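One chain of protein is taken out of this complex; the other chains stay put.
Read from first to last, the chains carry the letters A, B and C; within each, the first residue is number 1.
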Amino acid sequence: MAKHPKPLVISAPDPRSIDLIFTDEKKAELFDRYAIHEVEPEQVNQLDKEQLQNARYILGQPPLSLKTLQTMKHLKCIFNVESNLLNNMPYDYVFENGIHVVTTGAVFAEPVAELGLAMALSLARNVVDADVAFQAGDELWGFESNQSATLLSGSNIGIIGFGDLGRALAKLLAGFRAEIRVYDPWLPESLLKEQGVIPVSMHEVLTTSNTLFVVASVTSENQHFLNADAFASMQRGSSFILLSRAEVVDFDALMAAVESGHLTAASDVFPDEPLATNHPVRKLKGFIRSAHRAGALDAAFKRMGEMVLEDMDLIDRNLPPLRCKRAERETVSRMRSKPVTQN
Amino acid sequence: MAKHPKPLVISAPDPRSIDLIFTDEKKAELFDRYAIHEVEPEQVNQLDKEQLQNARYILGQPPLSLKTLQTMKHLKCIFNVESNLLNNMPYDYVFENGIHVVTTGAVFAEPVAELGLAMALSLARNVVDADVAFQAGDELWGFESNQSATLLSGSNIGIIGFGDLGRALAKLLAGFRAEIRVYDPWLPESLLKEQGVIPVSMHEVLTTSNTLFVVASVTSENQHFLNADAFASMQRGSSFILLSRAEVVDFDALMAAVESGHLTAASDVFPDEPLATNHPVRKLKGFIRSAHRAGALDAAFKRMGEMVLEDMDLIDRNLPPLRCKRAERETVSRMRSKPVTQN
Amino acid sequence: MAKHPKPLVISAPDPRSIDLIFTDEKKAELFDRYAIHEVEPEQVNQLDKEQLQNARYILGQPPLSLKTLQTMKHLKCIFNVESNLLNNMPYDYVFENGIHVVTTGAVFAEPVAELGLAMALSLARNVVDADVAFQAGDELWGFESNQSATLLSGSNIGIIGFGDLGRALAKLLAGFRAEIRVYDPWLPESLLKEQGVIPVSMHEVLTTSNTLFVVASVTSENQHFLNADAFASMQRGSSFILLSRAEVVDFDALMAAVESGHLTAASDVFPDEPLATNHPVRKLKGFIRSAHRAGALDAAFKRMGEMVLEDMDLIDRNLPPLRCKRAERETVSRMRSKPVTQN
Partner (left out) sequence: MAKHPKPLVISAPDPRSIDLIFTDEKKAELFDRYAIHEVEPEQVNQLDKEQLQNARYILGQPPLSLKTLQTMKHLKCIFNVESNLLNNMPYDYVFENGIHVVTTGAVFAEPVAELGLAMALSLARNVVDADVAFQAGDELWGFESNQSATLLSGSNIGIIGFGDLGRALAKLLAGFRAEIRVYDPWLPESLLKEQGVIPVSMHEVLTTSNTLFVVASVTSENQHFLNADAFASMQRGSSFILLSRAEVVDFDALMAAVESGHLTAASDVFPDEPLATNHPVRKLKGFIRSAHRAGALDAAFKRMGEMVLEDMDLIDRNLPPLRCKRAERETVSRMRSKPVTQN
């Protein structure tokens, strides 16, 4: 072991940092197992030939020219810890040459699901307003304050999008005796059934759900697909929880549906982030607001490092990565998230 | 069927009412199957002999003298829909004569558990304060606002008291990959293990739990057993959720532990209800308040009627009641809840 | 503690023995906590007055006269470790006086359920005959041998009787994606639904089940209720698994249904035990036989001792027993099992 040089990792994890995504222990393991060359993302294309030739892994999502990639004869995997896929490298070349591009967004699934459930339960039981009223001495007691209270247990729950996040939500809901209906046009029905959820159409998930969680990624095809008509088709008194990206909804229409009393809602994402201080959603009754806080927990970031190390270990042994999620030729160009500007 | 008179039910469900606990459909079923004699609770002892002799069931918890009970030769079950057991009848006589006394408090288990989970998740993610800050334009975005955020998934969860409510909580937590430790001195260890939880001592449940739910009934023996020492033994940063009765905690000590930043807490119950408008818990940071709203949902009350009808059906067929919970000779005198003054 | 004499237990556990139902460790605990007076069951009525007066518990189900019981002023519980309830004591007196009678039959639930599942899976895949054929060199390979093979996963499963044993079966089947329908006229529908099974009529459980488990106790009312008509109503090719008592079926009709190829079947119980060596079930094809072996595992008997000690501990502390199952006034006279003649 000692005689061989350590495999080289080019580290450019912006907007994350090594200290954000590795615990001290895991960072030590990283530096023990690999030679780490830390650079700014925009400098990777300027690295000298020998460095590029020796690199086995890239940590991060730096811009990569075709020439750079052609020089990197030993590159096996790009660990994109930003998790959004930017259009900053020739993916065709990458896929042709069996270089994996993997993302670590799965770490956010559990934290986002927990916040989503917190929001759903809080809307069902009016937790926020009841506490604010209690602080002010205006609280109602007991049954009198529960006129619109509902239970999630035994109710109809809908989920739009059944990737890591949707599955994490379904898992949290395991104890709620709920029928969970899922709309996800990218997944075969039998796969959804195997996970214990009911595959349904967009129309059915909208019209049947007492609580509807939206965790669909934004793609080139689904911007604003949740619009005024969609909200009108939902049952009066149902709840809408937005956890993925504001672009999938017509936000003004959502506010109007809540304003009118047709729905209650909660959202972790907003059309602009940060949001104008006079944006009307700030004062909207029946709405719980969270400032893009769903996934960005320290515990989640630290799991990124663990996942990266586990997949590096597999690839070192000539096995495919399993822990992180692979970018796919078919879908890489459809994903249209903005770059992450803030952790 | 038509020739026999219907069995007689004496109905005195105060503080509930028939309309509170039966849906229209179930009320119709009740009146179809039984002759219902509706009286005020304090009038039951004055009913004439024939009525008393014919009655098969009492719906409610009216005061009953020994003489009244001795007259009620056909009485089979007292359906106490208040759910607290008052000391207003000669229980020895009741038990000797095989008259069941059953309570319907189990209907509150699921609603209380859901509010408890809402509180725990909201404390973990600061849902209330984050929304209030967002309303005011003072919100922090993303990672910056999550410095003290934690996950329930994979954490250590404690439950004090493992009756219907504790079990409902454990069920809701099924999807959280959590170790659940339970302190309940009234239950054998093997019974707890069978339910998938870890039986522990009071000391262990206090010192190991990241989130601690208190759902123990108040008895003659456990008043204020959760005191300053108990709170001090909990881990810094852990959360305390009180869902049963304020009497089991030293409320001032709880407030002090939150005030000092040692714990966060939430409570559905308070030393006085309603509470003085200047009570210091109203302004306490790190505390979520709910005005005895956990169980009192319409859906819960309506399940009472269903349970009563199901157990009447069993008893009509000479089977023991199974749906409601039976009062026990051993414990009836230990339960010390106040009468319910409000639904 | 040391000053008080130990509470007295009269031990007459026939047909079990202390060594059968207690591990060495638990036996030591029993003798450490209690004074144990071991007698033959028929001698209990002859014990002298002082012994009877002092006894807190009886371990076993000895015949007890009214006079004996009236003398036993401190008797709190009779631990019937035979688990069948014999008509050998004045139960009315017992119940009036708050003496618990508890049984330990729940220890058999898990072993019986495992054997039942073994039988069902073996019938579905022809495990026994395929191995016998393989031994003889007559085996068929692969697909060719699976023409009648079926899966339990995703199938319709029925259970008749949903006491401890039915629940243990449903628990084992948790991973099989199966719809479980239950017929049990002694249980309210909502209780069955809460356990995740579907309450149905006798007719529906017979006509819909691909595999039908019978775990109903025999009572004064249900002898031979599973007769030729019942078997005829089942789907061709379905399987019938008998795990409780032979008396609930018309055994000849069951054999005829298997003989004709309409059903496959397995049974742990037989009209006579031991069974005549020339009984036709011995050679019946499509039938798996087990000689009353389902519950009688050492591990099961040893759990009896644990349960007894746990409930003695509760009763010592003036709490009701929870671990063993209580006999009920309403049903004690309906249970009609034969005495256990063999462990």
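Convention: contacts are C-beta pairs under 8 Å (C-beta built on N, C-alpha and C of every residue); 3 or more make two chains touch, one makes a residue touch a chain.
The model shown is predicted, which means the values in this text are computed figures rather than measured ones.
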Option from C:9, C:152 or C:165 whose C-beta touches the chain left out: C:152
Touching residue (missing chain; options C:139, C:259 or C:313): C:139
Interface with the undisplayed chain - residues on subunit C: 110-111, 114-115, 117-119, 121-122, 124-125, 127-128, 130-132, 134-137, 139-147, 149-153, 171-176, 273-274, 277, 282-283, 288-293, 296-299, 301, 342-343
Sites on subunit A contacted by the missing partner chain, in the whole complex: 95-98, 186-191, 306-307, 310-311, 313-315, 318-320, 322-323, 328-331
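By our rule, only the chains that are shown with their structure count from here on.
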Per-chain CA centroid nearest to the all-protein CA mean: B
Distance between the centres, which are taken as Cα means, of subunit C and subunit A, whole angstrom: 51
Whole-Å gap separating subunit B and subunit C, where each centre is the average of the chain's CA atoms: 34
Subunit B, residues touching no fewer than two other chains: none
